[in-house]
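Take this structure first; my questions come after.
All protein chains but one are shown in place.
So, chain A:
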């Protein structure tokens, strides 16, 4: 794979996977995909799939880490060996994953209402099942859904997206070949208020383009949130209906 010869935008204005510049990859959100975790989710964006399991709030595994007035977050990130295919680039050791874990922790620490869970630990386990660019944004989206399914108090959804720049054209939701070729950034925001909890860059970017890309990312986050909310409400409606099965029958008996 010679990514240097990759045509980022062709003459028709389409990207290498036939998307338009502002088009997101196909997404799928699933809730409660882990049988024993308090909350879990599997999020697929394009060819990137991430499963997140939340354990807790629970007694901290290392009691020395506990904080007397709030919950601590511990994030573990793992990539399954087959995630990137046989010929793909290996994820560089633990460092890279630790960095993603730290970004996830910093993104969620101000959003989770940790003061409600004193002296406890919320363990977030992120498993990348297949990687095709955008591991961090997909993981953040999956963590949001898993926290929601675990019933942990949040200020808002947190949604995240990667944004790249080709010449002067911003591109949304980069795939792996684009990510390695283009200057890019990751934005995570609270969609209701438009506040930004994470803006991360590993490449250099012209300052004139930064604001445009940031605004674009925040808009894309709102779109993702709407998609997520549909799935969450649908799932919740099912659970609520099931919870009321017996009371529904009781009311018929009452009449």
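Assume a contact is a pair of C-beta atoms (placed from the backbone, for glycine too) under 8 Å apart; a residue touches a chain by one contact, two chains touch by 3 or more; residues count from 1.
In this text, contacts and distances are computed from a predicted model.
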item: Chain excluded from display, named as in UniProt, from "26S proteasome complex subunit SEM1", "Ribosomal RNA-processing protein 4", "FA core complex associated protein 100" or "carbamoyl-phosphate synthase (glutamine-hydrolyzing)"; value: "Ribosomal RNA-processing protein 4"
item: Of A:135, A:213 or A:232, the one touching the omitted chain in the full complex; value: A:232
item: Touch with the omitted chain, as defined above, among A:46, A:170 or A:191; value: A:191
item: Contacting the left-out chain in the complete assembly, out of A:49, A:127 or A:149; value: A:149
item: Where the missing chain touches chain A, by residue; value: 32, 36, 38-39, 56-59, 68, 113, 117-120, 148-157, 190-192, 229, 232-233, 236-253
